[in-house]
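Once you've had a glance at the structure underneath, I'll fire off some questions.
Missing here: one protein chain of the complex. Every other protein chain is in place.
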Amino acid sequence: MKPASAAQAFLEGVKHIFKRTFTLKHPYQRHELPDGYRGRHLLYMDRCTGCGICAWICPEKCITMVHVTDDSVYPQNLDKRFPQYWYIRCCFCHFCTDYCPRGALDYTKDYDLAEYEKELIIWSPERLSRTPVGYQGYRTRFHRWAGVDHVPSTEEESTAR
Amino acid sequence: MTAASSSPEQDLAAAIRAQFGNTVEDVKVDRKDRVSLVVSKDTMMDVAAWLQRAGFDHTVTVSGVDHPWENHLDVVYFLSSYSREDLKGLVVSLKIHLSRENPSLPSLTPIWESANFFERETFEMFGVNFQGHPNLSKLLLQDNWDGPPPLRKDFKIPEMA
Partner (left out) sequence: MRIMVKTDGDLIVEATPEIGYVHRGCEKIAESRNIIKNIPMLERPNIADSSHLNWSYVAPIEELQRVEVPERGLHIRTMLCEINRIASHLYGMAIMAGIFSGHTTMYMFGFGDRELLLDLHEMLTGARMTFSFFVPGGVRRDLPKGFIEKLLETLDYLESHLPAIDRIFVSNPIFVERARGVGILKNEDAIRLGVVGPVLRGSGVPCDVRKDAPYGVYDKVDFEVPSFKEGDSLSRWRVRFEEIKQSIRILRQLATDMPKGPIARKSPLVVPRGEAMGRVESSRGEINHYVVGDGGDKPYRVKMSTGSFKNLAALPFLLKGVRIGDMPIIYGSLDYWPVEADR
């Protein structure tokens, strides 16, 4: 019967008024990322030898090997050449992470990489080696009600340069 | 030779050799479900008509390959069948060698209409003229493109430096 099946379709939709939604209130609630998620790269400077395989394999040519001039000691790397990433070109394929012969690159869960200035999108090796911060919540008055985990205070910078 | 070959690709290769003899060259069965042969511009219509009667009813794809160092340009047709059960998984490839200056050959669109858009793309990318094609005009490139055919090896893009 035509009106009956049209009404059945309508009732199917009405059922959803009483169902629980699974919308996440981003940026107040976060989505749990699995291990091995492909975010930005983490560089272990004491393992890197400066061989440049990551720069060679990168499909988008976004890695350049630069010299680090500060006075730290990296016994593996006598040249002090480390990778520098230009994230606007990176397609996050992580071939560099898989091809590194010393395991000096790693996966992180940082994906909030937007910047206001174009120069800041180039990540120096020193910045790449900082501990990943994960998701950064926003500070508004809805936090406690919405159930946010970590909120940086105004004193600490939410993303250090 | 030894026991009768029972696979469909061997049977087809034997039938082609028996029917056409010396006018087709290089009838090969490299692996399971693939038959490849090389024809010349003059005999290609007869071979195509014979293959259509044998049950191959559509083209899978048509491609051009440029060999400047061996001074020829190839056009390869791949054919398969939807209606015959024993030929469904088989792909026959028909290769034609052409010269690199003003390459032209008869179009196979009157026999297989599915080759229409593929021949248009090969025309604009390699500069091959298909005689008898209903509408040989640009498909993917812009209308005011005035450069050489892009997929030839003498057209270099900046990344190739």
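Chains: A and B, in written order; residue numbering restarts at 1 for each.
By our rule, contacts are C-beta pairs under 8 Å (C-beta built on N, C-alpha and C of every residue); 3 or more make two chains touch, one makes a residue touch a chain.
Keep in mind the model is a prediction, meaning the values are calculated, not measured.
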item: Which residue of A:Tyr44, A:Tyr74 or A:Phe92 touches the chain not shown here; value: A:Phe92
item: Chain B, residues in touch with the chain not shown (by the definition above); value: 31, 33-34, 57-61, 63, 65-66, 76, 78, 82-83, 88-89, 91, 93, 112-118, 138-142, 150-151, 157, 159-160
item: Residue ranges of chain A at the interface with the undisplayed chain; value: 2, 5-6, 8-9, 12-13, 22, 33-38, 57-60, 91-95, 98, 107
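Basically, only the chains that are shown with their structure count from here on.
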item: Length of the line joining the C-alpha centres of chain A and chain B, rounded to whole Å; value: 47
